[in-house]
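Handing you this structure, nothing more for now.
As you look at this complex, bear in mind that one protein chain is not there, while each of the others sits in place.
On to chain A.
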Amino acid sequence: MLTVDGLTVDGLGVRAGDTELVREVSFSIGPGERVGLIGESGSGKSLTALSLMGLLPEGVTATGRATLAGRDLIGVPESRLKRLRGRDLSMVFQEPMTALNPLMRVGAQVAEVMTLHGRGRREARARAVELLERVRLPEPEQLARAYPHQLSGGQRQRVMLAIALANEPALLICDEPTTALDVTVQKRMLDLIAEVAPALLFITHDLAVVAAVCERVLVMYGGRVVESGPIREVFTRPRHRYTEGLLAASRLTPRGTRLPTISGSVPAAGHFPGGCVFGNRCPHADALCETVPALTGEGHAHACRHPAG
């Protein structure tokens, strides 16, 4: 797994004190590739992204190795990360209202990320307007002078995207960028992301959204990658029982019929069963599942003792 250009993550772990939150996550994203990271809330997908950005909250630490274009991302001092963040890799968060500064005009916020990385003030300001135009905001000149509260949710999220793209990063991470948006606005935003992203790690809990944007997908549950592979393969022939259950639950059956469900609910962090993390909710679990299954398979990989199909 040696890609010089893209992102390579090898054996990533995240822990808070004695609680293991993410374990042995390995994947790579080549230049131009769009990879989805799906899972329910509490599965560790946002922590994975934050550890790559070096933005883990205090008391939470990451181990393992992650490199972007040959540069280390984990276990390096903040001073080094600061130069990478917003320049080589950047992130679009779920809540544009809390991520944007309410007291600063949006044009200045887009320009700021460029001046921080050494671009001249005037040049940055001019480029900010170009970027706002690139994310298809109407009348970018006037809009650059607006404050976040004057924009709609969709427009704010476009501003976030403009900020993320400002320094032509090698990798864009999007964490549920459209969850707070209406479906018609979401569609335009997804098309835009797919068009402008250099290499993309797209985090969502919505399987249909990931199918619309990505080529490859990683399914996370209980802090582990339980299945990975090309979208079409994983979604049409899921092997892990969790992926199978998730797909079944995502397809709404005709009225009057019962929806397939996964029994129980996602356990709290640190309360996942030993062995297979899905063991306590899986209808196929048996004694074999008490030892951790490894993620095996080339291309389409899964970590399940009793795979489907």
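Operating definition for what follows: a contact is a pair of C-beta atoms (placed from the backbone, for glycine too) under 8 Å apart; a residue touches a chain by one contact, two chains touch by 3 or more; residues count from 1.
The criterion applied here is as follows: contacts and distances are computed from a predicted model.
Asker: Would you mind picking the UniProt name of the chain not drawn here, from "ATP-grasp-modified RiPP", "Chemotaxis protein CheX", "Aminotransferase class V-fold PLP-dependent enzyme" or "Peptide/nickel transport system ATP-binding protein"?
Answerer: UniProt lists the chain left out of the view as "Peptide/nickel transport system ATP-binding protein".
Asker: Using the touch definition from the top, which of A:Arg65, A:Arg105, A:Arg119 or A:Lys187 touches the missing chain?
Answerer: A:Lys187
Asker: Just to verify: which one of A:Ser79, A:Thr98 or A:Ser265 makes contact with the chain not shown?
Answerer: A:Ser265
Asker: Please give every residue of chain A in contact with the chain that is not shown.
Answerer: Chain A touches the chain not shown through residues 40-41, 153, 182-187, 190, 205-209, 211-212, 231-232, 235-236, 245-247, 249-256, 258-262, 265-266.
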